[in-house]
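Only a single protein chain was left out; the remaining protein chains are all shown in position.
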Amino acid sequence: MSRPFKEVLTSGEFVVTSEIGPPKGTNIDKMLHHIELLKDKVHGMNVTDNQSSVMRLSSLAVCHIIKDHGGEPILQMTCRDRNRMALQSDLLSAYVLGVRNVLCLTGDHISLGDHKGAKQVFDLDSVQLIAAAKNLEQGQDLGGNKLDGSVEFCVGATATPEADNMDSQLLKFRKKIKTGAEFFQTQAVYDMSMLKSFMEHTQQSNTKILAGILVLVSAGMAKYLNANVAGVTVPQELIDEIAGAEKGKALQKGMEIAARQIKQIKDENICPGVHIMAIGKEEIVPEILEMAGI
Amino acid sequence: MEVIQLKPITAELKKVLKKVDLNACLTCSTCVGGCIVTDCPQMDGLDIRKVLRMLAYGMVDEVVNSKFPWVCTGCGRCVHACPMKIDIPYLMKVIKGLRDRDKVPGILHKGVEKVLATGNNMGIPEPVYFQVLEMVEEEMNEEEGFSGFKLPIDKNDADVVFFPNSKEIAADSDDMKWYWKIFYAAKADWTIPKENWEAVDWGLFTGNDEASMTLARRKIDFVKNRNIKRMILPDCGGGSMGCRTGIEKWKAKDSSLSVDYLYIYEIIMEYIKEGRIKVDKSKNTKRHVWHDSCKHGREVERLFGKGMYDEPRWILSQCTDNIVEMYPTGPNSFCCGAGGGMWPGPYKEELAYNGAKKAESIKNSGAEVVVTGCSNCRDQIMRNLKKKYNLDVEVKYIWQLVAESLVLE
Amino acid sequence: MSNEKIVGSVMVVGGGIAGMQAALDLANAGYSVYLVEKSSSIGGMIPQLHRTYPICICCKIDSRGVECLSNPNIKVLLDSEVIEVNGESGNFQAVVRDKDRTINLNAGAIVLSAGFEPFDPSGYDTYAYAQFPNIVTSVELEALQKPTGTNQGILRRPSDNKEPEKIAWLQCVGSRDINQGDTGACSTVCCMYALKEALNIKDARPRIEVSIFYMDLRAHGKGFENYTNQALAKGVRLIRSRVHTIDPVPGSDDLRIQYGDEHGHLQTESYDMVVLSVGLKPARDAVALAEKLGVNLDTNHFVQTRPFEPTTTSVPGIFVCGALNGPMDISNAVTNASAVVSQIGAYLGPTASPSKAKPSEILNISAEPINFMDVPVKKQALVVGGGVAGMESALTLAKQGYPVTIVEKNNQLGGHALFVSKTWQGYCVPDYLMRLINEVSNHPKIEIHLESEIVKNSGYVGNFKSAIRNSQSAITVEHGVTILATGAEITKPTEYLYGQNPNVWNWSDFDEQMINDPGVFEQAKTAVFIQCVGSRENERQYCSKLCCSFAVRKAIDLKTKNPEMNIYVLYREMRTYGDREDIYKQARLLGVMFIRYTLENKPEVCEKDEGILGVTIHDHVLDLPVIIEPDFICLQSAIVSQGSEKLAKLFKVALDKDGFFVESPAKLKPIDAMTEGVFLAGMDLSPKSIEESIAQGQAAAGRAMGILSRSTIQVGGVVAKVDEEKCVGCLTCVRMCPFQVPIVDPNQRVASIEPGLCRGCGICVSECPGKAISVVGFSDQQLIARTESLLYS
Amino acid sequence: MIIAEQKPIQEIKAMIASYQKILVVGCGTCVTVCMAGGEKEVGIIATSLRMALRLDGKKPEITEDCIQRQCEWEFVDALKDRISKVDAILSSACGVGVQALAERFPDKPVYPALNTTFMGMPEKHGLWIETCRGCGSCELGRFGGICPIARCSKGLLNGPCGGSQDGKCEVSKEMDCGWQLIYGRLKTLNQLDQVEEILPPKDWSTDRDKGQRRILREDVYYEQTV
Partner (left out) sequence: MAEFEPKLIAFCCINCPSSSVTVCESMGMSIPTNVEVVRVPCTGRVDILHLLKAIESGADGVYVAGCSDGNCQFTDGNVKANRRIERVKKLLDEIGVGGQRVEMYRMSAAMGPRFAEVAREMTERVRGLGPSPLRR
């Protein structure tokens, strides 16, 4: 049975979270399968919020389902689709549904998704959303009004250890910590030396950094990431390694790489935990963890 | 990795190389494009431009110890087109001379030692020499029209002297008949030496200037002692080149020395023009082509101002109406591949490779008969290239063609 | 104008591009000119060409000829030959004979400009030019390509009129060849013309394969490197090899080329046609005339000029320009012609009045009568830059009596030449420079402003006004012409341990040291020169031109002092063009080793213990690394523009992408700026050697004479006019004008166009979004009306 | 300046196809400068329309005019006579000008020839970029003179999002990341401390959310009395 995520975070254990992607539609069978598979293997299941600006089942609803199935959900909230009213209202809703963990993000631009003509919001930014959550904990909303019954969240945020514009990213990172982010799930990291140097920036705070592990399924995916996804750089040797895998074994190789990295992060105590992203293939996560010796 | 070691060229060597401005080299590749040795598989990647470059870097030992100068036939096609006119044949000769004598490839140096000791490259003793001559003389007498032929050995006051070549004495004695027939028909006042008769000059082929000079001196002495009017330069390209160069050098040393010499083509031309011999064109209906020997043509032109291009062609035109030309020809023609001591030398695969270009020229010309004026060239084409490159041709000496076309009265 | 000066006419012998330019510049400055041409038409070589490089002037050459023929100050004598010349400078008597008579004429000066003739390649038996019809010379190819030729511009090979599919050019036929070519010198222009021919063919028929066999690609001039890169991009193939022999392909009219490639292997290729890029030989008749006149010739039989006087022959009063002086391209020929004019102007007074400008063709086709205004000319010059080019131009003009103001930003005159010990020929630069500085400093007509700059400029040709400022004061000068000669800068290398090891020198420091204390270098055992440091790579895709000659000169000087020194010159292409080839050969003969490297295989410089230098370079022939331990390294770093943006803006001169001034696009004006009355000289145009800077400085003065010698100048005509009511000050015209003429004064808020500067192209008119500009004679209404009338007629 | 661009001719044609007499009116201010609707473009639009309509078998009378500013009553009024003679007006001004014409000539249909796009300036000749969103409460001082509302595609106030890479926005590689510009400029100015502070959510009440915005200047306000 799951433990509160906050407790795990402060326990000193090696923390493992995984991602759950809500379906586009109401068929939740596959997702439920993933939830069942993972709920005892990971310390938290992080539910994406209309990821990549593609409209899906809401994060909040899925978090609720996870809770029902005995898992520990982490609610992702982006600032793209809701103004400050809706965001706060959803935070309150989450709390009453038993969700205790929230990950605050800016969100992708609307033009990257499947509703390109939609009006995007961005009334708040991620720092302000963290502040809003913290504010609700204090029993107040952003309008300065008192709440009847407050909330209590473990608030997380995101960071990009391999960003090319590290200076300006750190500006925001510092603000997130200052605002009260208790944990970070990072963008995918492949270069451990960059992760290490990023970790030096976190030394002063108590916040916990969970390194993002994005499982590579092919060399093509690696190249796509390099070309199109900001702040992600797959080193050439990894691309070569995957490309060199036998036919049909690329995924296996990607899993090996992920496991190796998780093991290294744990063994060398680089980060207190990892956040595994296996977009759409959540069923492989247990095996990766096994390979990593977790 | 191999690295070029920079070595200053010794003062002594500098003196030797002084005559050739190898530093003028533009590294332009003209020589490589014109050289028959280029891409020869047995050359370990060496080409003429590289050799020059090595010398410029002071890598003299490497060049001296390499095969390249020995496979180079000294044909001079490189310097003919070299924009800086670098005398590569001379340079190669100098490099050959720097090789320890006991390391000179094959039989070449032994030949030099023999010719110095015995008067001919093969050390054929005088009695054998006479035996062969007498035998051929007898055979000549038996041929129709040549009865009464008498070989004039060591004749004083003769008009011309003719030098045989040890190869002819040892193996191809019949080849001499063609000359003799011409002399006979022309009623020439000629002679052939008893001693020191060797036509070939392997001193030239081994970079042994001293030997070359000695050989030339012997011929001069013979001419002087016997009061011979004119010397016919040896037919062998190298032989004529060594001899002529030697004579000029002796002349430079002694301004009172005068030696009259001429090429075999010139004497035959003289005989035909003066009506002393008559030739019958109708005997030669096949397609004939003239092969320019480098050391009768291009190199003679370069070193002495005029090459023997027109003379043999004129003779050919007297013997046949069916003449074609090769391409390239004249001063730009390809070497047969056997010059510079390659024919007697030990490098047989290279010898064949060297002749590839000439073989192609011959093939492209469509000729049925290749006519040459150098024994080296003839042997290479007749005995080597024909077989190696499937040439369906006859190969003839020009004097053979003349002798065969003679109209005897 | 000084009164003691002798006046006289000028006889120009040779009516090619240089002769025409000299004649026209002289006529414009008020001289009576006899233009003697031995053929029946003027124009020289250019009319025989298909196109010229880099910009085509073919369409301009005829009109230039017409200009000469119709100029009242020029008497063109066709089919004429100079038979005899007597007398001396200032008073020559010449006898000229044409088809049916003999003419006696007097001339104060003689200009030899009879050009060159193409080398006759028949002597190359290996190229068998005479033997095979499909081997043609480059000149014959031009004729084959010409649209007015028999094939109407479609290239067909001579043997069977077939359109060729594969063509090869062989470079250096009759150049850089002391053997069959009988000439040591490089003909300078063949690399570029071969590229031009190849590219033209490629442009017309992209499927034709074109290959150029060459030794060193001499793309040293302005824009040449760029042109070369374009050619390569369009598929022109460059093969570095000199071809030994052209063979026929048995059974066809094709030709076979076997060549040694860069690795020493034999390659064989067949071509439909082979073009021999023949070199330039001085015109035989001209050489004979020069000899008759007692004029000295150089080793390659071109007319020799005096040190630091690029157009002056050994005989006073006789000058030379164009390819008779040595192989040169069109722009150099034109430049030297203008330089000659200025040199004549310095001692000979004109006999007539300046010829009037002819109305241009634009006027003939305009839809309304065009009015002009006569404005007096300020007979004074402003020279910006006190280097060699600036001083030469100033001195030349001052000698003719025109006041000159020199503005120099440094605290002394001399410019870049202060750091140069010798010219490539070995002439002593400091001596010359001191002489020149003294003469300029002491000339009563020259006013010098040191540590000063131009801060403002207004007006137009004949009537400029500039503000000069230094730390103390600001003054304004009025001037009829402007000469910009601001020079260039040398980059500091960022590689090869420069600045880290004291024995790694930049070439300018090195040469300064050679002036002050050459002993530092002369004792060295081993020296290395590295070429193209920062040139021809990355952002600087051009050749700095003078570095090859520099390194070769220095190597010779060092080797002469210390024959035991080992000298290595590491280069990419040896660009010792023209006579410079002679010193390249001299250096090789002295034992200097030249090692070629490529961008992919640059030399590596390292420092061993105790600061000992090590250089590793891959030998291009042996294909092996060479390790050199030099006592010093001299880096030939790039020459770059010294940041001329401000001046360019002030004087409305464009800058090219490398930051150098752009000369007039009117093609045959290589030292005119786009703005009339502004001339450009020296390294601010592109990197060049001292004598080329001298020639340009003098040429700028020669061009300036054409303006300063007049009392008035015409302004107006076909120019753009702004309707201030309509103008919204949107800046479109300011941004679109190729000559930066329109300005929107922030105080006036509308555009204004100075009629003295406007060239009347009409680009701004077509771009103006408010339709606030019109151009006289070509308004929208006029053009649309014309269109409609044509359609309705 | 207001930046606009021309609508496709077919779209314009569809709007005015039913009219016989049409006046195309340009504006001599912003849209002239941004080359969308000045006198030159009016000529092009009118000529193009004439041809397009003729192809449809119509023979419209299309006349042209261009006034100094379509957003000023005085200039608009000068069109009165000409407009009285036409059936419809095609305005190649910004939306302000189109509305001005519509308001002044209530009995004539007015159509826009342009899409009014944004407030900005030419980055290069022929390339315009948006630089201001007119949000009503300018905070440019804090951001080094670069507006995060207009130039960050998400209008973020506390720093860049994770989509910023190589100085470009995740939306398009052509677009600079506004936050990188801000950061770089503040770094140059040595004013990075200005953005260290956590900014609270923006007060959008000055934006257009309260409906049509208006500014009344008491000191200059002048009620026209005819």
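Couple of notes before you dig in:
For reference, chains read A, B, C and D in written order, and residue numbers begin at 1 within each chain.
Basically, a residue touches a chain if its C-beta (ideal position, glycine included) is under 8 Å from a C-beta of that chain, and two chains touch if they have at least 3 such contacts.
For clarity, every value in this text was computed on a predicted model and none was experimentally measured.
The missing chain, though absent from the view, touches C, D when the full complex is examined. Note that of C:V303, C:I468 or C:V718, the residue touching the chain absent from this view is C:V718. Only one residue in the set C:L450, C:A654 or C:V734 touches the chain that does not appear here, and it is C:A654. Remark: the omitted chain is touched by one listed residue; of C:N438, C:T560, C:Q748 or C:T787 this is C:T787.
Against the chain not displayed here, chain D makes contact via residues 8-10, 40, 43-44, 47-48, 50-52, 54-55. Taking the complete complex into account, residues 50-51, 54-56, 58-59, 62, 146-148, 152-153, 361-362, 365, 654, 665-667, 674, 718, 736, 738-739, 759-763, 765-767, 775, 778, 780, 783-784, 786-788, 790-792 of chain C touch the chain not shown.
To be clear about the criterion, only the chains that are shown with their structure count from here on.
Two chain pairs, B-C and C-D, are weighed by contacting C-beta pairs, with B-C ahead. Taking each chain's centre as the average of its CA atoms, chain C and chain D sit 51 Å apart. Taking the mean of the C-alpha atoms as each chain's centre, chain B and chain D sit 94 Å apart. Taken as a contact graph, the chains are arranged in an open line, each linked only to its neighbours along the path.
Pairwise chain contacts in this structure: A-D, B-C, C-D. Looking at the complex, you find that chain C touches chain D at residues 726, 728, 730, 732, 735-736, 768-771. Residue ranges on chain A touching chain D, taken from their complex, read 79-80, 84, 106-109, 111-112, 120, 122-128, 131-132, 142, 158, 160, 163-165, 167-169, 171-172, 174-175, 178-179, 187, 230-231. Contact residues of chain C toward chain B in the complex are 125-126, 128, 172, 176-181, 215, 240-245, 247-248, 250, 258-262, 264-266, 566, 585, 588-594, 596, 619-622, 624-628.
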